[in-house]
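This report concerns only the one structure given below.
Shown here: the complex without one of its protein chains, the others still in place.
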Amino acid sequence: MKTTLKLAAATIAAAFVIGAAHAEEGGAAGAAPAAVAAASSQQAAQDQIRLTRVTPAYWKVTFASPPFNIVGPKEVRQLVRIVEQIEADPAVQVVVFDSAVPDYFIAHYDLLTPLEDSTGMAPGPTGMHPVPDLMVRIARLPVITIASIRGRATGIGSELALAADMRFASREKAILSQWEVGAGLVAGGGPMARLPRLVGRGRALEILVGADDIGGELAERYGYVNRALPDAELDAFVDGLARRIASFEREAIVETKKLVDVASLPPDAEMQPGWDAFIASVKRPATQARLKSLVDQGLQRKPEVERKLGARTAAYRKQ
Amino acid sequence: MKTTLKLAAATIAAAFVIGAAHAEEGGAAGAAPAAVAAASSQQAAQDQIRLTRVTPAYWKVTFASPPFNIVGPKEVRQLVRIVEQIEADPAVQVVVFDSAVPDYFIAHYDLLTPLEDSTGMAPGPTGMHPVPDLMVRIARLPVITIASIRGRATGIGSELALAADMRFASREKAILSQWEVGAGLVAGGGPMARLPRLVGRGRALEILVGADDIGGELAERYGYVNRALPDAELDAFVDGLARRIASFEREAIVETKKLVDVASLPPDAEMQPGWDAFIASVKRPATQARLKSLVDQGLQRKPEVERKLGARTAAYRKQ
Partner (left out) sequence: MKTTLKLAAATIAAAFVIGAAHAEEGGAAGAAPAAVAAASSQQAAQDQIRLTRVTPAYWKVTFASPPFNIVGPKEVRQLVRIVEQIEADPAVQVVVFDSAVPDYFIAHYDLLTPLEDSTGMAPGPTGMHPVPDLMVRIARLPVITIASIRGRATGIGSELALAADMRFASREKAILSQWEVGAGLVAGGGPMARLPRLVGRGRALEILVGADDIGGELAERYGYVNRALPDAELDAFVDGLARRIASFEREAIVETKKLVDVASLPPDAEMQPGWDAFIASVKRPATQARLKSLVDQGLQRKPEVERKLGARTAAYRKQ
């Protein structure tokens, strides 16, 4: 059954059982059958990723899918619809991405849905798979996008933040990471293309291959985020900056961003290979063993696992 | 009359009156008729932008045009002559750009001269308009250029600093900004090409589209300047560094810089589009309305407006 949870079941049957069992026990998995069914309703979609028009020029996209803000194929489709609305609207000038879930901006990609739900998605307008397609389209939006990061932004959470034009983080509560290599995976949403250009090769390789949790303060020192602000000031700061930009002329913003794009966006051609490497890596037995171990420990189910993902990946011992 | 002050008068006649009236009242505008006449005298030019040969190998270019160090077509011509002298001199190895005007490195481009004074300038040797031409030639000079920033370096002030090889700022007194988008303008002197390569895409977009004032300390954290030094130490530090470089072998400096250029200079082709976008943006009615509002408040006339440019642009309410 397509809606049953399984972990790349085509490759390792055991993963199927483990994932499913845990989802039933805990009820917290990102893709419980009922939720998957509901995803076809746009209303439900809007509830998981909320689009708020604060003003005609200032919109907010809020991840509100407790307990971990897991992003899988369903959420990718919701994001695509939201990006289409931003692309089509002539008045919007600035979009803030934030989270309504305590401790999580976006945990990571959903590893408990069938792999074919991800691989089987039709390509986006760029000709790429919807995940790299989404990342490229967000970066090229004719508006300014700001990621306001409180809690964990790991894997695709970090990648969405990196696709945004700017990133501001809670000094105390932000945790950024590209955890993928720690789980035997290759990151699929473009950080190999974006991070070296943002923070330099040395720090990019540390983030990507060290694959450890990076707090707000270090993220600022590395240039991973624009600034880390005291948690109590983050919302007001981002709101103030967004309203400021929303008060400016759209044409000046669009033309300025276009010239910055020329100087700084990675070629689109660097994005798809990352996604392909991610999918190839999921299927490898060694990766499956690592993922199974993480699911056994409580991935996508237990906060103590999601919260300390960097430590959990390091605890794995090769057979 | 060409020498009468006007603000893109061809487009919005009202601006003419406003600019002229203010200039007569305050007497502080950058291009009062008498000053424009005097500009044909190279002596007067030398007084506004002073070239000092500290030693044969160490020169200083000092902006000395109170009260705001406004740079317009006249000052661009002076800078071109200075750059030609640097290009032609076989002994000079290091050039420091600084200011003799308290609180201002360079405020911004002169918005009270007729637009055609800027658009009508003959192209420079690169084939580009003299402003982008100047920026490209400064960056490629076979000497090391150091911007010593005390006070406000906004718009073309920031762009000249970015064209220099290094930037050092007063921790307490430097204010850097690309304020243009806040006034409905697109920055014309190359920061969309230079800033992303210097500070990364995220911080570049914040600087360019947030268009707010950036103090010395934040400028250092962002990599906008090499370092922010205590104001009391800035001059001695820059002088020491300049004398150090002046004591080295010219060939080693020139060859080293040429290889750094290969790795880091934006293609010249990225510069002219910024200038074209700037000129196009000046002519837009919405931009004219914003500029008129700023002139009404006292742009290029009242220190309280120039000093808080970032706040002033945000105060504008769209009609």
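All chains are identified by letter, namely A and B, in their written order; residue positions are counted from 1 within each chain.
Please note the rule applied: a contact is a pair of C-beta atoms (placed from the backbone, for glycine too) under 8 Å apart; a residue touches a chain by one contact, two chains touch by 3 or more.
It should be emphasised that the depicted structure is a prediction, and the values quoted were computed from it without experimental measurement.
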Q | Absent-chain contact - pick from A:Gly210, A:Gly240 or A:Gly298 | A | A:Gly210
Q: Can you work out which residue in A:Pro66, A:Pro142, A:Gly240 or A:Pro273 touches the chain that's missing from view?
A: A:Pro273
Q: By the contact definition given up top, give the residues of chain A that touch the hidden chain.
A: 180-182, 184-187, 192-197, 199-206, 208-212, 221-223, 266, 270, 273-274, 277, 281, 284, 286-287, 290, 313-314, 316-318
Q | Touch residues of chain B, complete complex, unshown partner | A | 144, 165-167, 197-199, 220, 223, 225-227, 241, 244-245, 247-249, 251-253, 255-257, 259-260, 262-265
